[in-house]
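Sharing a structure with you now.
The complex is shown incomplete by one protein chain, all other protein chains being positioned as in the whole.
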């Protein structure tokens, strides 16, 4: 069972709470001989980091990742690769007032119903801080995929609230704005929207897309180890995710078969409605996944809620929160794509050689 | 690893090809003492059966399920519950002409790229025939959930091609039309549309929704064993699925936090954008999942494709195919919901008692 | 979880009871392209079959194995390989008298304590009949190992009750006596002993050894996926097993380090106390495992026992039982060795390539 682990032969286990001493992960099954340094991991972490711009939470963690085991003389050894990041900017007092309250839209209520307990400080284990370790683990997978299969993974913001942000795809520009927006012309509009949103105290949802290029054909499995099923699970496991699409996704509902089926010619496929996956197995086309993120529910705008005694209370969430959690989701979505693909690349060679 | 199995403590393994001697499944971990008869399973199977109406494939399998092990004197024993259905109406000669061809939109090409082989008869293992065993296993889960937790699961067709089919929800009517359509007024429109579609030789996509009522709060796990992640994986593993949503799903993208968060009062939640799951754990609200199914690619309308030598060929698929695979997806989606919920109910008591 | 499955990337799931309609197994993860026929499987099954000689149970099953899925045109496809054997010689009436009794030394009592139920006919799921499917699955693994790694696996009877049976190792003779005894001179003594034992109505234990040659160095994993740990689990999971040793086993207890450590020279190791495994990983030496089997507890000699009401009763077991279950254990032990080695060979290439 996998309460806090995922993957088949490449297993990632994470631990740590938002306001505990540290967060960390263990990567089990990583092939030996991969050169990896804390600096490379930090580069990826910086992309998702808090405090990157005024549009994200002002919690400022250094994310000073340490490799605790599994790397010797700069290379992976094949044994448990463990990483650790100390929490240095946790402000638990922000949470004193909601200690006995359930914030609507949060895991507060469900954790309490499940465990009879909860670490109320910053969401405890349900905090988006956990995603830091996904990005750290993903950095290893990404490098492995690049070296072994030339796979390149790129995510982007496709929609933020009412604004469609990828009408124009300028791949270069994605990394040069705080939104991972591929359309430079859209950036000023996003800035204005977000400034207004922040002032309003409200939050908004987002759609984040990710593409993996050069994925070898043949990854996945026919029935329950389907590549798309694993991608769906991986993306849906990210905090605030509410929907996942492969290729044409929900557009398939209104498509005709003659329109959807990607015809093949000697020059390749004539479309990619499949999103690179047919029958659960990669086709060699780009693997394309889209994920919906809900707006954060941590708002300073009051709302109705309950406390632990079942009494109605007015809930106001202080602390430092992202008005659009989707903005920082791009590196997380990329990391999950990388981890799933690496796992399946390894599984493939287990079975096929 | 789980190429052909899914679940954590309730594990379902399926086997069998579309045109092999039989299909079957093994349910591992089913609690003892559950009364179950082949008749009950057949009742569920009849709901998904081929040949139910002129709108689905005319393959007519009796689906005469046998319980091979794990039931003694009418009750489950707690050991491997195996079921078997012989294939009686397989017509392999329909596939002779595509023996060396890759049908676009099908698993033909990817299986061949992965395994270097394929059982070309009816898609082999990638055939939707495999979903019969999901429904058989789901019947067991459904009964267990009903008896132990009063959980009721109901799916319905929410959209077929351009037609939104659940503007009005009349729960009673769902089982009384060949589409699982909840709006009786919509049925004639569907009949007309499907008759026209069938004649045209084309196919269309569909959206199928499913709701589970009385799900106890507390099922799921915080990070990677999330109930929604497992539901996403379960639904995406169904043939032709291209997207999965929990609750508000992709609508969350354009929602504001004040709109999305389901406020709580002493009388309960004021909405269910969450789809009954917060932080990966059930809240006690209805669990609501929506799945997108692509239009089948098996069409008698010719298209461009390749053969095993990489040569371009015109592909025409004969045989008996559903013009909208989504029509029969309702019982499958219900079965997957049941299996995931039962697995998580069992996992919950493993950890919490 | 794996109540009825074992293996990591090569997963075997078995089902069926001693007196149900059939027994079967599903092999998940088997590489594609392996030629395998029902005849080859039957050859292995014949080695463990009931009624092979007067020294084993007189139940006479044809073990007419059918391949239900996963093989197409004589080769494995890479998908679920399912096999089925009908039970034709089950005589359930033999068990009527113990229907409400717990036979000492049997699983009757513990199944009842666990499940509140039991299929009392021939032990139900706890019957040694289940091992038939281990041998069937093992036949596939054995062939794969032979073709891919030239691995050869041979088991033998090393001790039967008081008689040490492998003082002399004549490999050729193992298959030419009903005991899998490697010392032809010992066979008459075994015949005499067993004839006397059968008449006495008592039973006796046995030790069965198995060796695997040409196992590539590097199979296994450092800590919990150790090759020896998996072998220990595999052997201990066989009915009646009470002990497992790797290499020198319990003799290591009284050995000195200078005596136990297998020194290495340019010509190879100077001994094999390690049994071919160091630090959980194969060394390239022969992998050697020894398993202890208890005497069967199904005796016609009466003993004290309880019934389902907790009342003391005299237990007499009728039916057809092996006076030494160890005699038929050799092919089972070989099968478990094959399945563990193949699983680890596949895991190795997952991680290392």
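Here are some notes:
Here the chain labels run A, B and C in written order, and each chain numbers its own residues starting at 1.
The definition used in the following text is that contacts are C-beta pairs under 8 Å (C-beta built on N, C-alpha and C of every residue); 3 or more make two chains touch, one makes a residue touch a chain.
Given the structure is predicted, the values throughout are model-derived calculations rather than measurements.
One of C:56, C:69, C:87 or C:126 touches the chain omitted from the figure, and that residue is C:126. Of the listed positions C:4, C:77 or C:154, the one in contact with the omitted chain in the full complex is C:4.
Touch with the chain that is not drawn comes from one residue among C:21, C:178 or C:218, which is C:218. Mapped onto subunit B, contacts with the missing chain fall at residues 1, 8-9, 29-32, 78-80, 222-223, 346-347, 349-353.
Annotation for subunit C: contacts to the undisplayed chain at residues 1-6, 8-9, 14, 102, 104-107, 109-111, 113-115, 123, 125-126, 130, 159, 161-162, 202-207, 217-226, 228-237, 239, 241-250, 252-266, 270, 273-275, 277-284, 292-299, 301, 303-306, 310-312, 323, 326, 347-348, 350-352. Within subunit A, the residues in touch with the undisplayed chain are 1-5, 8-9, 11, 13-17, 20-24, 26, 28-29, 32-33, 66, 68-70, 72, 75, 77-82, 84, 114-119, 124-125.
The rule we apply is simple: only the chains that are shown with their structure count from here on.
If you average the Cα atoms of subunit A and of subunit B, the two centres end up 27 Å apart. Between subunit A and subunit C, the centres computed from C-alpha atoms are 46 Å apart. Contact of a single residue of subunit B with at least two other chains is seen at positions 1-5, 8-9, 14, 114-115, 125.
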